[in-house]
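Would you mind keeping the following structure in view while I ask a few things?
All protein chains of the complex are present and in place, except for one that has been dropped.
Chain naming follows the written order as A and B, and within any one chain the residues start at number 1.
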Amino acid sequence: MGTRKKSSIGQGPAFSRREFLVRSGLVGAGALSLPALLAACSSSGSSGTKTLSFDNWPEYIDAETVAAFAAASGINFKYTEGFNDNNEYFSKILPLLSQGKTIEADILAPTFWMAQRMLGLGWLQKLDLAKIPNAANLRSDLKDPAWDKGNQYSLPWQTGVAGLAYNIKATGREITSVEDLFAPEFKGKVGMLTEMRDTLGLVLMGLGKKIDQISTFDDAADGFDKIEKAKNDGQIRAFTGNDYIDDLSLGNFAVCVGWSGDVLQLGKDNPDVRFVIPEEGGTSWYDTMVWIKGSQNGDAVAEWMNYVYDPVNAARITAEVQYMSPVEGVRDELVKLGGDAAELAENPLLFPDDATLARLQSWGSLSEEEEAKFDERFSSITGA
Amino acid sequence: MSGVESTQQRTGRRLVNVAAVLGLLYLFAPIVVIVVFSFNKPLGKFNIVWQGFTLENWASPFSDQALTDALFVSLRVALISSVIAAVLGTMIALSLSRYRFKGSGAVNLFLVLPLTSPEVVLGSSLATLFLSRGVDFGYTTVIIAHVMFQISFVAVTVRARIRGFDWTLEQAAMDLGASPQRAFWRITFPLILPGILAAWLLSFALSIDDFIITFFNAGSLVTFPLQIFGASRVAIPPQINVLASMLLFLSIALMVGALLIESRRQRMIASGALKRKK
Partner (left out) sequence: MLVLAAGIVAVGAEWVTGNASLIVSAVMLVAVVTIIWTAFVGGLDTRRALAPYGLLKPGILWLSLFFLAPLWSMLQMSLSSKQNRFDFFPSFSWEWGNYTTAFSDYGAQFGRSFLYAAIATLFTLLIGYPLAYVIAFRGGKYKAVLLGLVAVPFFTSYLIRTLAWQNLLADSGPVMSVFNATGFTTVLEALGIITNGQIMNTPASVIGGLTYNFLPFMILPIYVSLEKIDVRLVDAAMDLYSSASAAFRRVVLPLSLPGVFAGSLLVFIPAAGDFVNAQFLGSPNTTMIGNVIQDQFLRQLNFPVASAMSFVLMAIITVSVLIYAKIMGTDDLV
């Protein structure tokens, strides 16, 4: 019986006979008792092998790594791709975790701000860093985020930059500034991301703000107003996820807020689609790996994190997903892989120079109250 | 038609025919896209822009593990829920068409209500109930939700199919000494079985394609439509098109099969009738 509690096989305490009888007695109660029955089924039984379950974003790993890790470690590894929206995922697990129940996954991949929220709610477990020696390979610019000093609760999975993506055929010119998003010539051909921090961050930078210093809603109000006006004017065609890349290819978007890795993945095959970090700056973000409360598989979690923080394995993932790796030493390993991977090592979008890095900004922490105002306003603008 | 058609009438006829053909084309336009793009070789994560022909996707229809898992979840949910709904719905239909009793009007109205409520209302209200009961979302909640909207469909479909049923047949069997149970299972049931099967198939199809109600009640269970929805924002692999095309061809095959059997049966009945006449 595959409820989300499947992962608890082998990790929960074995049920007493009495408890089992009580639960199975409920079978007769019909439909309402089915959940109890399912819970009983899925929690019984225990096996000796270590298990691990990682619920990640779709298409966010290469074909080999999962099997290679399972083979090397002997861990029964379940890799799923159910994480496709921070907020949606959060509302799915909220009723469970806040009532002290467990979820199927041991590791999740929330974006940094969501990881921070989860930490604040007490949903994360402290990583056993002693068992993750490779964590030392974490890029120095990503170490010790303000919300998780010493990376005790999270390690980045992949990182990237939000900037402007454009189709040169549709724009007819190079794009350099955030203001281009609001240029009348692109009316109805502009896309923005549903990921609030990336979209809002760029717009605020265009207004000359430093996003790491924004801590209240009032600091960002101008940015929201600007986005709302553009939406009402019909300037903005759609708010999208990664699918903006197709709107660009199809010619629906001339210019939009986008992520470096996606444009890179289209690669040399579609030279019309380009990516630029505008002169005002770009927002840097990262998705994390976090160990969720209630999971008993700490050793396997550490083993997995250690595995992917080995530059050899990290490089294999980078070669496939083409986002910036948080792991130091990936560049050298890419060169060793040769072929297309070696070319990636030279790509400025994957390995930006220092001047570019200096133009990147990242969001600071927002208090829960302030974040609620941000979310509410953004959701009312996107109209859904 | 009697009489001689005027030019005007002929033009009218043609116009209606043209409208019908255009209507059919409209129905099939996206289907063509789906099948064609199952042969696409997308460059990036999204299978939306035509890049080049390949048979690779069809060679590895199940290579996207998450998608395949989701498909099997959907098949399982559809199978379980449609069987439950077929049984419960048929019972309601039998009760309504076999007997006259107090309150049948109210039951009729009650049956129609779920059909006249938008899915988003059904889905969100059921989710509210589960949340308030502290029920964990998963297989159980999805199956409960599916049965809920299928029951009415089954009841209405089966009732329509057995509306003209001759209940005196059952009576006749009982007059000849059959027990009511025996009369039902030997006489009535075989005769209304096609109607039940049709309703079961309908509810199976409704379940496998349901997105909105499932979206509210699935928790972290991922059905095929939910997987597609999630993927639509992050990455659309061509295997989605392959699996969708496979489902399409499978259902066409089933339908053609059913049509062939039906027409053969009709021919047999017709020839049998002829023989008897001789």
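Here is the rule we use: a residue touches a chain if its C-beta (ideal position, glycine included) is under 8 Å from a C-beta of that chain, and two chains touch if they have at least 3 such contacts.
Remember, it's a predicted structure, so these values are computed and weren't measured experimentally.
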Can you work out which residue in B:73, B:162, B:183 or B:244 touches the chain that's missing from view? B:244
Could you tell which one of A:50, A:78, A:101 or A:187 touches the chain left off the display? A:187
Going by the touch rule given at the top, which residues of chain B touch the chain that is not shown? 1-3, 9, 12, 16-17, 19-20, 22-24, 26-31, 33-34, 37, 48, 87-89, 91-92, 94-96, 98-99, 101, 103-104, 106-107, 110-122, 124-129, 131-134, 144-145, 147-148, 151-152, 155-156, 180, 205, 209, 211-212, 215-216, 224-225, 228-229, 232, 236, 240-241, 244-245, 247-248, 251-252, 255-256, 259, 262
Could you pull out which residues of chain A are in touch with the chain that's been left out? 26, 28-33, 36, 85, 87-88, 90-91, 94-95, 98, 121, 187-189, 231-232, 234, 236-239, 246, 250-252, 368-369, 372, 375-376, 379-384
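In this text, only the chains that are shown with their structure count from here on.
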Spell out the residues on chain B that touch chain A in their complex, using ranges where they run on. 43-46, 48-49, 51, 66, 69, 73, 131, 134-141, 144, 219-222, 230-237
In their complex, what parts of chain A are in touch with chain B? 1-5, 31, 34-35, 38-39, 55, 57-59, 80-82, 84-85, 92-93, 95-96, 99, 101, 103-104, 194, 240-243, 245-246, 249-250, 262, 265-267, 269-270
